[in-house]
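The structure's right below; bear with me while I get my questions together.
Note that this complex is displayed minus one protein chain, with the remaining chains in position.
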Amino acid sequence: MTTNVPVIDSHHGTPATGKPNFLNCSSGLMSWAGTLDHKRIGVMYLVGTMIAFLCGGLFALLVRLHLWEPHGMLFSNADYNQIFTLHGAFMVFLFVIPAIPGSLGNMVLPLMLGAKDVALPRLNLLSFYLWLTGAILATLAIVLGGFDTGWTFYAPYSLYTNKAVVTIGLAIFVLGFSSIFTGLNFIVTVHKLRAPGLTWFRMPLFVWALYATSLLQVLATPVLGITVLLVAFERLYHIGIFDPRLGGDPVLFEHFFWFYSHPAVYIMVLPAFGIISELVSVHSRKPLFGYKLIAFSSIAIAIISFLVWGHHMFTSGQSTYAMFAFSFLTFFVAIPTAIKEFSWVATVWKGSIALNSPMLYTIAFLIIFAIGGLTGVILGALNVDIHLHDTYFVVAHFHYVMMGSIALAFFAGLHHWWPKMFGVMYDETLAKIACGIIFVGFNLTFLPQFIMGSRGMPRRYATYVPDFEAYHRASTIGAMVLGSGVALMVFYLVASLLSGKKAMQNQWGGVTLDWHTPTPPPLENFDHPPSVTTEVYDYSTLDLRTTQTPVS
Amino acid sequence: MSAHTHDVHAGHAHGDLQMGHHHVSSSRMFANVLVALLILTAITVATSRFDFGSANMLIAMVIASVKASLVMAFFMHLKWDTAINKIVFLSSFLFLSLLFLFTLTDLATRRIDNSLHTTKAPVDKGWVQPAPHAGH
Partner (left out) sequence: MSHDGHHSVVIPAPGPEFLPHTVAHHFDTPVQEFQAAKLGFWLFLATEILLFGGLFAAYFYYHEAYPETFRLGGHQLDWKLGALNTSVLLLSSWTMAMGVRSAQTSQKKKLLVYCGLTVLGAAIFMVVKFFEYKAKYDHGLFVFPEMFHGYDTATGQLPWFKDYHGVMAGVPHGHLFFAIYVTMTAIHGLHVLIGAGLILWVMKGAAKGRFHAGYFLPVDLVGLYWHLVDLIWIFLFPLLYLVP
């Protein structure tokens, strides 16, 4: 680890002397709309998924505001059903699943591999347009009467309600193929476009995580596709396979749905794990503790995730024998997940920690994910889940994972690669303040939900008994704090694009290949084809002083 | 790196610089596979004339799997394809089998649950049984 062989044979840290980068090499709407460049597609995904996130967040704030009063403040019960469904569907299908692979993954994966682009650039652009089509269809579904089934579209209610279920089903089908094509593209890119010398065990862990994610996207998403198609057929011509009135079994719908949607939880969280793996190393200036363990644990999580979906169905009427097997298998997910958490903490341990905004988000993730993960183990226990099923305890648990872990890891990665992507730095002071506000607001929102959930507050209800008022009000105040933190973040990020100071060529002193291109990268990423001769995360070869030259 | 190569000499037509080493199968082999597939189709039909009880499904699926393997190995050239392509395609069947395994075990073991609760409904005790169709 102490060799002085240059890590990479392309030079880094030299100012890019006015050479065109991917942002300014061409201009005009069509140069973006028809681009095959993975970085521009990544930027388009970033804008799209952030808009979806802000819409989903707005719906969340409306839900919380409504619950300020025990009898509900804003909506009729029917409208409330629509608002929480919109929140769930927008967040899951338009933000959490595509956000990290689509934006940061697209941007960084080819850079980390030393490739000129992803393997199938046209398919990549198609993925984005499928996402856009899905987003438009989802919005259209709101106009056509909305949907009030919850994001899970459980039969038989989804077959009987008179809302726009077919339209949103079509949206999810299209979004599914967007996700499949992104995953397919990344798998091919990792297999076929690694730079010379970049062996599998020299790949950055973000790449490993995206690879495991892609396997899930390819293997699980088609089943969601056929499931929403069958729901659409059921509504259109009543095939009867999910409809108990026609001899069908709604539990089969749940099997199909969770065969995808449980692995989908890991489609969402594995990229977040990957970001955290990168960031703990770079910002502690230490090689990762347990590199291979983290890499393999991603694959292990991907495989185990296919064996546990029935733990979402403990009160569905599934057979007790199946429930026993699913509950037993669920606990195995905790092992590779814990390996990751311990490895991250061990990496930070005695590191040279830089408390900049990406690292603050990372630390927030480590704390929140410990809670989110462990409450998941509690819910995996069959007998406990019977009590906690469909309560706010479950809501709090998966928000600690979805929002507190995944969204925060996304923000961490966004702050980390922002200077790389755009060549500008945001206001670090504001960034640290926003991170603090988000952390406090998040916990204030969801910690009370654990308590009221364990005391029997059911989820998805528009009203509640007055006993829970204090918890609900704390949660609503927390949501407002969280929302203002996110608003502040969006403000200073956008402001940095307009008037931010120049970033450094290698802002954080990273050693993976993504930091060995000019900042922002040129159209085909590398001035000279890179090749790798040393191990990953070897900071001994990097002289920080040479990297800290500003972007020209 | 051949990034600066301008042209590839025609003499390399079957070499590395082309599309890699490809197995060009003989026409005779393709014909043999076709005949085997047609014979197996006839066997499928023939066996369906007899009742082997609960083994019917197994027999039909085994024959279909043999046919599918022939198509995959020879017509789809998987036999000569790279290891990763084999793994990718075969793993789809592996993961599909998980879907079958758990959904069907759930259904099969639910019967045991139901018998413990002494109900006679075909799948689940909560099912609504519409009146059978009387015909016209």
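A few points about this structure:
As written, the chain order gives the labels A and B, with residue 1 at the start of each chain.
Rule of thumb we're sticking to: a residue touches a chain if its C-beta (ideal position, glycine included) is under 8 Å from a C-beta of that chain, and two chains touch if they have at least 3 such contacts.
Everything numeric in this text was worked out from a predicted model, so none of it was measured.
From the options A:T227, A:S298 or A:T476, the residue with contact to the unseen chain in the full assembly is A:T227. Taking the complete complex into account, A:E524 is the one of A:E341, A:D427, A:E524 or A:D538 that touches the chain left out.
In the complete complex, the residue from A:A212, A:L252 or A:I294 that touches the missing chain is A:L252.
Taking the whole complex into account, chain A touches the unshown chain at residues 25, 115-117, 119-121, 123, 180, 184-185, 187-189, 191-193, 218-223, 225-227, 230, 233, 236-241, 245-249, 252, 255-256, 523-524.
Listed for chain B, the residues touching the missing chain in the whole complex are 1-10, 13-14, 16-20, 22, 24-25, 27, 30-31, 33-34, 37-38, 41, 44-45, 48, 56-57, 59-61, 63-64, 67-68, 71-72, 74-76, 81-82, 84-85, 88-89, 91-93, 95-96, 99-100, 103-104, 107-108, 122-123, 129-136.
Assume only the chains that are shown with their structure count from here on.
If each chain is reduced to the centroid of its CA atoms, chain A and chain B end up 34 Å from each other. Contact residues of chain B toward chain A in the complex are 1, 3, 84, 91-92, 95, 98-99, 102-103, 105-110, 112-113, 123-124, 126-128, 130.
Those residues of chain A that touch chain B in the complex are listed here as 191, 196, 219-220, 223, 244-247, 249, 251-252, 255-256, 259, 306-307, 309-310, 317-322, 325-326, 529.
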